[in-house]
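One chain of protein is taken out of this complex; the other chains stay put.
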Amino acid sequence: MEIITQAEVQGLDGVPGRFTARVRQHPRYIDTAKCTSCGECAKVCPVPLPNEYDEGLSVRRAAYKRYAQAIPGAFAIHKADKAPCRVACPAGLNVQGYVQMVKEGKYHEALEIIMEDLPLPGVLGRICPHGCEDACRRAELDEPLAIRDLKRLAADRVDPREITVPCAPRRPETVAIVGSGPAGLSCAYHLARRGIRSTVYEAQSKPGGMLRVGIPAHRLPREVLDREIEVITQLGVEIKTDTALGHDVTIDGLFAAGFKAVYLALGAHKGIELGIPGERADGVRQGVDFLREVNLSGMTWVGRRVAIIGGGNVAIDVSRSAVRLGAEEVNILYRRTRKEMPAWEEEIRAAEAEGVKITYLAAPQEILVREGRVQGLRCIRMELTEPDSSGRRRPVPVPGSEFEIACDQIIPAIGQRPDLAALEEVNGLSFSRFGTAEADPVTYATGRAGVFAGGDLLTGPWVAIGAVAAGKEAAESIRRYLDGRDMAAGREPIKNEHPRYRPVPRNEPRRPRAHMPELPVAQRQGNFMEVELGYEDSTGRGEAGRCINCGYCCECLQCVEACLAKAVVHDQKPVEREIQVGSVILCPGSSPFDPSAIENVYPYRKCPNVVTSLEFERLLSASGPTMGHLVRPSDGKEPKKIAWLQCVGSRDINRSGNGYCSSVCCMYAVKDAMIAKEHAHGGLDCAIFYMDIRTFGKEYEKYYLRARDNAGVRFVKARIHSVDEVGPERALHLRYVDDAGRLQEEVFDMVVLSVGLQVTPETRELAERLGVEVDKYRFAVSPPFMPVATSRPGVFACGVFQQPKDIPGSVAEASAAACLAGSLLAPARNRLARQVEIPAEIDVRGEPPRIGVFVCNCGINIAGVVNVPAVVEHARRLPNVVFAGQNLFTCSQDSQEQMKQLIAEHRLNRVVVAACSPKTHEGIFMDTLEATGRNKYLLEMANIRNQDSWVHAQAPQRATAKAKELVDMAAARAATLNPLQEKVIPVNQRALVIGGGVAGMSAAVAIADQGYEVVLIEKEDRLGGMANRLHATIEGWEVPRFLQELTHRVQSHPRIQALTRALVVGFSGFKGNFTTEVLVGPAMYERKIDHGVVILATGAVEYLPTEYLYGQDPRVVTQVELGDRLHGKGAQDLSHVVMIQCVGSRNDQNPNCSRICCQNAVKNAILIKRLNPETQVIILYRDIRTYGLLEDYYQEARKLGVLFFRFDAQAPPQVEAGEGGIAVRFHDPIIGRDLQVDADLLALSAGMVPADTEELASLVKLARTPEGHFMEAHVKLRPVDMATEGLFICGTAHSPQLLNESISQAYAAAARAITFLSKSRLTLSAVTAKVTADLCAACLICVRSCPYHVPKINAEGVSEIDEALCHGCGICAAECPAKAIQLNWYEDEQLLCKVDALLEGVI
Amino acid sequence: MRLNYPSSIRIIRVPCTGKVDVLHILRCFERGADGVYVVGCREGDCHYQSGNFRAKKRVEQAQQLLDRIGIGGSRVRMCNLSSSDAPLFVRFAEEMHAAVLGAGPNPVRAALASKRTITDPPAAGLNAGTGPLS
Amino acid sequence: MEHVRVDEISAGPMPAESSPVGAVMVVGGGIAGIQSALDLANSGYYVYLVEKSSAIGGLMSQLDKTFPTNDCAM
Partner (left out) sequence: MIVAAKKPIEEIIEQVKGLRSVLVLGCNECVTVCEAGGKKEVGVLASALRMYFLQQGREVNVGEHTLERQCDTEYLEEIRNNIDAYEAVVSLACGVGIQFTAERYPSKPVYPGVNTCFMGAALERGVWAERCQGCGSCILASTGAVCPVTRCAKRLLNGPCGGSTAGKCEISKDVDCAWQLIVDRLKTLGRLEDYETLCPVKDWSTDRAGGPRKVIREDLRS
């Protein structure tokens, strides 16, 4: 079998028997073969997510395991598309990654992630325009994250120079880079990482480009810039300052000097002229030149009143620098309005705070000059036109609005252009009309081979991070260029139109963005100290905590480092698979109804104490969020009063649209109430508000009565109108009308919504993809009398997707589906099953024990606590131990191979593995032993993980000491082990079916179709059983035709022998080899039948009522008799028909519900109304139990005018025979008055009574319920198996059920039987008990104490135990007063030697 | 869940508590153990139907015997839990550890202790059929 | 819903020219999927159990106790 997780079926083509299924498997990002589920990745994963397993009540990590006992046990990583912030960043930084690292305080790791792409974290942490923040989806909740400030926090806490930057091995080629701005530096950095050494030529006296000369120190302190440039130079990059291109060096010169490639990153440093008169005057100075001088020398001349023209960042930087340099009045003039200013909002605000005035809609016309010096500026008002085609509004001057400003210095800052002087004459370079260099947008290669360009030189003045990105891409191009590889291949940026992100969690508490502390304005005067002071640790980590992890996993790769098994594979891709199969079974199940869809009725979202039943189930569960401690979600106190509201999202057309009944909510509500009371040790008041309590399954009614009468659960028949939260405790106030019509109000601590089951939309799409028809409620449509088939042959449906049902129903139906799916493929049985061949076993008996001890580290699961080498050393010195060793993961494939060699090499005949629990890993090591020819029972495991390192983590010395002792015990037992052989018995591949009703016949046909002989015996003289008396099902399918066809198939089937008038008189044998004696036919001649399995389908009959004058008055009939009458005489002559439910059921004699009577009554009532709408039909009921899709028929009956009256068990209707008809008196609780109806026909809904199996049960020793139904082995997990293996039950012999359910259970029993019949031989467990004859005193104690009645006194007068029947519990061995019985593999000596080994030396 | 419990407990695995014999329990005390407790499935949940009831009877038998010879019946105990109920397993372990500390070292051992120094009071726990509790 | 004869579905009239593939695909790893997969595997067929989430167990794995016996769902 192969389990394919995280997969979806995309499509299914082909014909039954030969399908091709297209399956798409989403990446798990963890290699299941390597993962040992140690959980270290989850420990270091920073991403908290709501845990779906706990319905969101607890938190799990992006690296997670669904639940502790999950199979497959490997962990998985939950990852969606790259977060929007990552996509928005031009340099592609893993923003989500480093934000999470900052949140965890792992600043070193944060820097490692950042410096993967960006060498200047501190710099960009201060001046980046943070496009990522604009894309941050947190804005949908409150405000985007302050991502830039978090990057700075990381760079402030850890010096970027200490981060080891992994570089490829040195390459011979060298590259020349012109310009040490962000583009140049980034290109040098990324070339160095690729092993390519580069030299950077910088025209200015200091490196950094615009970072140095453009951005003033109050925004970017010099020491930060210098420190981070060192990050690059320490990789071997050499920066030569004061060497300008075209002046000191030329491109040709560089090539000549041996550089293999040149990267032009000159930037855009030339200011743009205003183009107005007087620009040459003294006192006019370009913004960039002003800033260059300030930033390089720290000083420059500044006027008293300064006018700055322009609205970008340069203008703001100039203004704030001017203020700092002492200018009294600084005025910015800008042609448009504040909204269009390209400068960043926080920068503009800071400038205004520092006293800078901004005049909008003003443009300079002429500089007023006197004696060559600036006196003032004449400007003109502007106004904005309507948005033109590009959506921008152009400024046009307002005629006559000139005005003048007095100023002694004018600084234009209306933009920059690259200085192309040095480049014009280089051939091969081309330039755009904007005066910028041109290069390939993807590869950044220019027209001239080996010459690349990037940064502002290419784009004109743009953001620094854009230049860094350009540098990085250019470096990749240069490497490919040097390798001679195609530079553009695979680098087209693929645009993901509709990315999948984590939905924004609505109920996340709102938290505003953290405020960046700033230098008070007063202290900024006259100095260039940094204004933004950076976050405190706590503020920064808090701010990072606001991230909602849009991509789920943030790819911070912490798990990769934590995983010792090297199992994490982050670049796994989805896998499309085409799988050849013969048939398909659809059981996608359902999901609980989400009550937030009807929030107005039940305030599920608003009130924390209103929970769904599945959330309540998690609160009760020991593995749940509160470890089973039932507490109120709002305040963690133990609730005193809890209410359950039934039918939420079920039986409710107008609100949720789910008209069906989900069939399980009543049962789980009753159970939860009982368990809750158990948890609260009494003192808990549980009330269930219901319409009908539908406990229709086998033994369910008794459970309901136990809850109501013993456990004191209150059942209130009322539908709650509304739930309101009240008081500080957030308790819940419920209002409802009781039976007597009085308004009742109660306050509860918690309200549990018993949500129904709903087929998800994804499942409907799956069904559509596979061509499987679904009904209006999305359940699979199955043809009549074929409950598990679907509209598409070869595709079967079971579980809740087929119809709402509980776990026993689903399990039975799953087996039924297996049966039908298998019957198609009978010829191909065992063809694909893989057989493992085992080498011959070496007989080690008699050899002295040679034990090998293998101690496991289990990564750090054991080694993290226990000193493994010490345990190995200790083990080496133990008696009989000839080898002791350790491995990182003993269960991994390579360790197993190594173990095989060691076993052979040291001729080991016993193996001790000190690792984890035998329950999960015994099989692996047993297979390894077998593979080396050793008997697999020569293995002993010491659990030094679950019983030691995991539970004594806080005391390593003690844990190590205990590990040694556990190994002592294991070695002692290993020495006593002897090889055991698993007994193999032949299987008689023929089935015996007892009972020829629909169930028996269906099972017989199913088995025969799969190629096995079937003997069907029926005690009546004709097949069909109860079905003979039925006409049609409630769905309108005709029973007689189906029955006639089924009977024909049985009688004509080559592999079925049907024996009627046959009685079982003898039974013996065990699973696989039974013998039954039967008396057949009127002559009662005896027949002995040998067979391998038995299917009991003895069926049931309608209860013959003794109440309500039945049998005394012809006008009182049962529902089946009513069916006959209606099909015979119709209903024309009927004016009043009364029906009484629960006759012979739910009373003292038969406390169980017979399940089928309600739908019988509704079926007949609808039939009557169809035949004669005038007839008045009245149904007196205790609970209408039309479960599942039958609810629609109950709805239809009410629409047709059938009247329903409820009565209590204590006050049943009174019936009296009279001339005018049967007088039926009953009490109507609604109007509170007694009513009487003279019915001309009284129909009793008689329940089902199992056929008499007294004699059969005693012969075959079958366990039965007090009411006579056969007892299954496990009500949930083995519903059709019996305790004794090889015996199966189906149909109404198991419990009352509908025809379709009987058929489904018949196929289930067939499937279970086939798991036996399909094997010619059966291997039995070797762990069975055996008796030493001469010690046995024949005292019968073992015979009496064995729960399975296996030991027998044999001919020699001593006890004998049949290995085939023994279950291996060992009870007889412990009870035997003569100590004559030993249990294989658990002999007394093998247990006591552990005690002796442990306590050696203590006495 | 990796809950912690006292490290003085060593577990011996048996298929069902029904397999634990009075002799096994007495052997532990004879060898110097300070306490033994038998951990089986919840009553009514025994996979072998009546194993844990048998075990309860034998534990009672051992208790009476140990009381009468002066070792103290409180040192042996029967516990029932479901295999997924880790918190309860821990509570039993802690209760047993406390009971054994309260009862003091095994009198058999104490009497001979004068000849030898004993460091840590080992208590053997017979844990049946419930497998690992992670 | 016209009446479909019983043998059309469950009978095994295979297309003559090719014998069936001895494998079954079970879609859904809940209790129903697990049970049908086990039954098929024990009857000699190779089973592909396709599960949407990262582990099998489905809704039942989230349940604490199960009625009517109240033993643990796990």
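Going in written order, the chains are labelled A, B and C, and every chain counts its residues from 1.
Assume a contact is a pair of C-beta atoms (placed from the backbone, for glycine too) under 8 Å apart; a residue touches a chain by one contact, two chains touch by 3 or more.
Just so it is clear, the structure is predicted and the values come from calculations on it, not from any experiment.
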Touched by the hidden chain, restricted to displayed chains
A, B
I'm checking contacts with the chain that's been left out. Which of A:Val165, A:Ala953 or A:Ile1341 qualifies?
A:Ile1341
Looking at the full complex, which residue from B:Leu3, B:Leu23, B:Val90 or B:Ala103 touches the chain that isn't shown here?
B:Leu23
Touching residues (missing chain, whole complex) on subunit B
21-23, 26-27, 29-30, 65, 68-71, 107-108, 111-112
Residues of subunit A (touch criterion as defined above) contacting the omitted chain:
1335, 1337-1341, 1344-1345, 1376-1379, 1403
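Assume only the chains that are shown with their structure count from here on.
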Mean-CA-position distance for subunit C and subunit B (Å):
43
Can you check how far apart subunit A and subunit B are, centre to centre, with Cα atoms defining each centre and the answer in Å?
40
Two or more other chains are touched by the subunit B residues 84-85
Touching two or more other chains in subunit A are residues 69, 622-623, 628
Can you list the subunit C residues touching subunit A in their complex?
1, 3-12, 14-15, 18-37, 39-70, 74
Once bound in the complex, which stretches of subunit A touch subunit B?
68-69, 622-623, 627-628, 916-920, 943, 946-948, 950-955, 958-959, 961-962, 965-966, 969, 1327, 1345, 1347, 1367-1371, 1373-1375, 1379, 1383, 1386, 1388, 1391-1392, 1394-1396, 1398-1399, 1402-1403
Residue ranges of subunit A touching subunit C (in the complex, touch as defined):
1-9, 15-19, 21, 23, 28, 53, 55, 64-67, 69-72, 76, 579-592, 614, 617-618, 620-624, 628, 667-668, 670-671, 674-675, 699-700, 702-703, 762, 766, 783-786, 789, 793, 798-801, 807, 810-811, 813-815, 817-834, 1005-1006, 1009-1010, 1035, 1037-1038, 1041-1042, 1045-1046, 1049, 1275-1277, 1311-1312, 1314-1315, 1318-1319
